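Every protein chain but one is kept in place in this view of the complex.
All chains are identified by letter, namely A, B and C, in their written order; residue positions are counted from 1 within each chain.
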Amino acid sequence: MSTTRLEAFSDGVFAIAITLLVLEIHVPEGGGLWGKLGDLWPSYVGYGVSFLTIGIIWVNHHSTFARIDTVDRPLLFLNLLLLLWVAFLPFPTALVAEHIREGTDEDVAAAVYAGSLLLMGAAFFTTAVYAHRLHRLPREVLRTIAVRNAVGQGGYAVALAVAFVNAPVSLAICGLVAVYYVFPGRDLGSAGGGVTAS
Amino acid sequence: MSTTRLEAFSDGVFAIAITLLVLEIHVPEGGGLWGKLGDLWPSYVGYGVSFLTIGIIWVNHHSTFARIDTVDRPLLFLNLLLLLWVAFLPFPTALVAEHIREGTDEDVAAAVYAGSLLLMGAAFFTTAVYAHRLHRLPREVLRTIAVRNAVGQGGYAVALAVAFVNAPVSLAICGLVAVYYVFPGRDLGSAGGGVTAS
Amino acid sequence: MSTTRLEAFSDGVFAIAITLLVLEIHVPEGGGLWGKLGDLWPSYVGYGVSFLTIGIIWVNHHSTFARIDTVDRPLLFLNLLLLLWVAFLPFPTALVAEHIREGTDEDVAAAVYAGSLLLMGAAFFTTAVYAHRLHRLPREVLRTIAVRNAVGQGGYAVALAVAFVNAPVSLAICGLVAVYYVFPGRDLGSAGGGVTAS
Partner (left out) sequence: MSTTRLEAFSDGVFAIAITLLVLEIHVPEGGGLWGKLGDLWPSYVGYGVSFLTIGIIWVNHHSTFARIDTVDRPLLFLNLLLLLWVAFLPFPTALVAEHIREGTDEDVAAAVYAGSLLLMGAAFFTTAVYAHRLHRLPREVLRTIAVRNAVGQGGYAVALAVAFVNAPVSLAICGLVAVYYVFPGRDLGSAGGGVTAS
């Protein structure tokens, strides 16, 4: 199977998962609406962090598959596993928003959220490494991806630990990891590719 | 990254956001159905206005990206920010419909709706200006976009203010802005492009 | 704008609307599940009829746009109006299924459903006629489309009238119209095109 096909299908899942996130924000009824809309802030933050995170994975997904031409069967299913986590993300996003708002077991919810991002990151890393090995890409590209991924995964691990101390701070750390990924890696750039390469 | 990729992903988000709008219209139960269906008019109006608005942004998005070949990393994330607002739109749409129907705090809901359109318009304008500057397109194209955008944003600002006086009228003004955008700009046409250019 | 772009976006809306239909079938809780699943028959029928109807419009949409190369601004917005009805369809589908199940005002619900299909058919016909006139296609093609459309619209009009006598029969007539459209038109075939032309 060519990567075009796989990228088109993956794009579809990314686009749908990113757009379904809004369904978890429920319209408050009755009066005192400014206050009620304000109380929804964890939903807005969760929406923003998850939206940005999926958006970044979409960007990095392309930069990974733009470097290769074909996919074999294991890569196909590694990618499907990655999409399984991406499509799952609206659930932990709703979970953490709901429980920070309620103030019940927000530590558990934030831990599940950070843990989901950690697993999604691991699925992405596995897919990217397999894709690079399959096509014997330059060692520097792989190394840079590993370094940047380690920073991100480290951030999620910290967020997972912090969840049990302060859930909103844990959520904020997940947001910071997304912001980190927004900026291109220097090493990756110097390797002549970078995540914007097509 | 080529614009093709970005356009395909953006198209996906536009198509999904526009189709999710219907999920906010809830089926009324029990008897007296004509009356209950009639009471849902704010949902139909909200659906129509948001559908048309996203449809127009889709058209203008293409006309903007049809003029350029490549995107850099900032443009990628400016576009992602625009999509974040587009994908968010089903929420304020449901909010304004629900509260005009309920008759509770409809001024707040209508203000949030107009404000969301204002922010989405600002995100679109920023993306379009950046895209044009990046590729040093003719000054006239930029000016025409700025003029048309100013009219639209002015309309949304008026709708935002009117929301506190009369919510349905505020919603109607947002609809009028959409109708305004449906008609092509004269200047844009004379610049040899226009929003239908591909 | 080329038709490719418009077709891709329309395909997205068709695919999403057709897939969202399932969300209206709610999982029954508790015991006596065979009976409860059986009671959901109007939902299955509504799902099937709407799925098939949107599927057919997708097929005919392609056969229409496969004959032309470019779209102008009016065609763009006529197509958007068609998509507005397509994306709206999950609502009347859920409405008719819910009310036939409840046994309350099922005549109203079935009339709204048949009326929605009638309006969607009208939007499709307007779009197709405009597209054919724009590109001055052979008169026979137009005539055949008009004849087939008249049969279908006639069927929906009958379903609308029958709704006030027997709602399930009205729904069945809508299904028969879909089955009618599944079979290719003889005249259309002899005109060298047919809806399977690409």
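Annotations
Quick note on the criterion: a contact is a pair of C-beta atoms (placed from the backbone, for glycine too) under 8 Å apart; a residue touches a chain by one contact, two chains touch by 3 or more.
In this text, all values refer to a predicted model and were calculated from it rather than measured experimentally.
Among the displayed chains, contact with the absent chain in the complete complex occurs for A, C.
Contact with the chain that does not appear here is found for just one residue of A:Trp34, A:Phe77, A:Phe164 or A:Phe183, A:Phe77. Counting the whole complex, the residues of subunit C in touch with the unshown chain are 7-8, 11-12, 14-16, 18-23, 25, 27, 29-34, 37, 47-48, 51-52, 55, 58-59, 62-63, 66, 182, 184, 195-198. One chain is missing from the display, and on subunit A it is touched by residues 1-2, 5, 8-9, 12-13, 16-17, 20, 23-24, 70-73, 76-77, 80, 83-84, 87-88, 90-91, 94-95, 98-99, 102, 104-105, 108-109, 112.
The working rule: only the chains that are shown with their structure count from here on.
Annotation: 26 Å between the Cα-based centres of subunit B and subunit C. Centroids of subunit A and subunit C (each the mean of its C-alpha atoms) stand 37 Å apart.
In subunit B, 8, 12, 16, 20, 23 are the positions where the chain touches two or more neighbouring chains simultaneously.
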